[in-house]
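Now for chain A:
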Amino acid sequence: MRALSVLPKTGRMRRIIVCDIQKCNGCQVCEAVCAYAKEKSLNLKMSRIRVLRVEPFLNIALACRKCEKPTCVKACPRDAVTALDDGSISVDKDKCNGCAWCIESCEFGVLKLHLDNKVAIVCDFCKELGEPQCVKYCPKEAISYTTVEQAARKSSREVAEHFLAELSTSTA
Partner candidate 1 sequence: MADSRIEVDFIGPFRDICGCRNIGLDVDRELALPALIEEIASKFGSEFTERLGLSEGGYDGELATVIVNGKVVGGPKLGEVVLRPGDRVVFAPSLTGGG
Partner candidate 2 sequence: MGVETKGYAGKYIVFDLGKGKGRSEALSESVATNFIGGYGFGARTLYDNVRAGVEPYSPENVLAWWTGPLAGTVAPTTSKYAVFARSPLTGFFGFGVSSGGFAYELKSAGWDGVVFFGRSPKPVYFFVDDDAYGLRDASALWGKTTWETEELVREELGDDAVRVASIGPAGEGLVRIANITNDRNRQVGRTGLGSVMGSKMLKAVAARGTGSVDVADPEGLFEFSMELNERCQGPKTEKYRIYGTPANVLVHQKLCCLPSYNFQRGTFEYAEEVSGERMMRTHVKKVIACTNCPIACDHVNEVRDGPYKGTVASMDYESLDMLGPCCGVRDLDSITKAVNICDTMGVDTISAGVTIAWAMECYERGILAGEDVDGLDLRFGNAEAMIRALGLLCRKEGRLGRLLAEGVKRASEAVGKGSEKFAVHNKGLEWGAYSMRSLKTSTLGFATSIRGACYLRSGSYQVDVKGTVDRLKLDRSRGKIVYEGENSYAIIDSLILCKFIRGVMSAGDMAKLYTLATGFEMTEKQLMLAGERIHNLAKCFNLVHGASRKDDYPPPRAFEEEMTDDGVRGARITREEYDEALDGYYEARGWTGEGIPMRSKLAELGLEKEGEGLGVG
């Protein structure tokens, strides 16, 4: 029998960083805490999560999507990039040569090159810290670490509640 696991595996139950674009205002606090938590750096460019402002109104924070067939893994010529059981990506610092091919291959652009040691870095969901720091510290609670199914259910629930709750009764 498969062992029970709290951390969902790959597939539709995988958990990723989801950013609600209705709430995200581009403040970059997630970048600040990520850079500090993971790299002890105060430069936002050292963050694994990436904030984008598309003028005039769109703001979003993007991180690793735990793709089913990760292009970054395929692209690496040195097998330095691997996918773990939960779908997250691991980069072997010793094998990585900083060629950045994995970074180029990612359709979401969520891998980066470490500014100092030039190895590829990617969101690892703060496993060693217990919870993603961006989720913990986003001032507007725009970021969640959730399954895509849960994110979708939330949207469904909100729209159903908003429009239909009053109608769904047996009596008038």
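Quick note on selection: all candidates are chains of the complex that A comes from, given by their letters.
Observations
One rule holds for everything that comes next: a residue touches a chain if its C-beta (ideal position, glycine included) is under 8 Å from a C-beta of that chain, and two chains touch if they have at least 3 such contacts; residues count from 1.
The structure displayed is predicted, hence computed values, not measured ones.
As listed, 1 or 2 are all part of this complex, and the one touching chain A is 2. By the touch criterion given at the top, residues 25-29, 32-33, 35-36, 40-46, 53, 55-57, 59, 115, 137, 139-140 of chain A touch candidate 2 in their complex.
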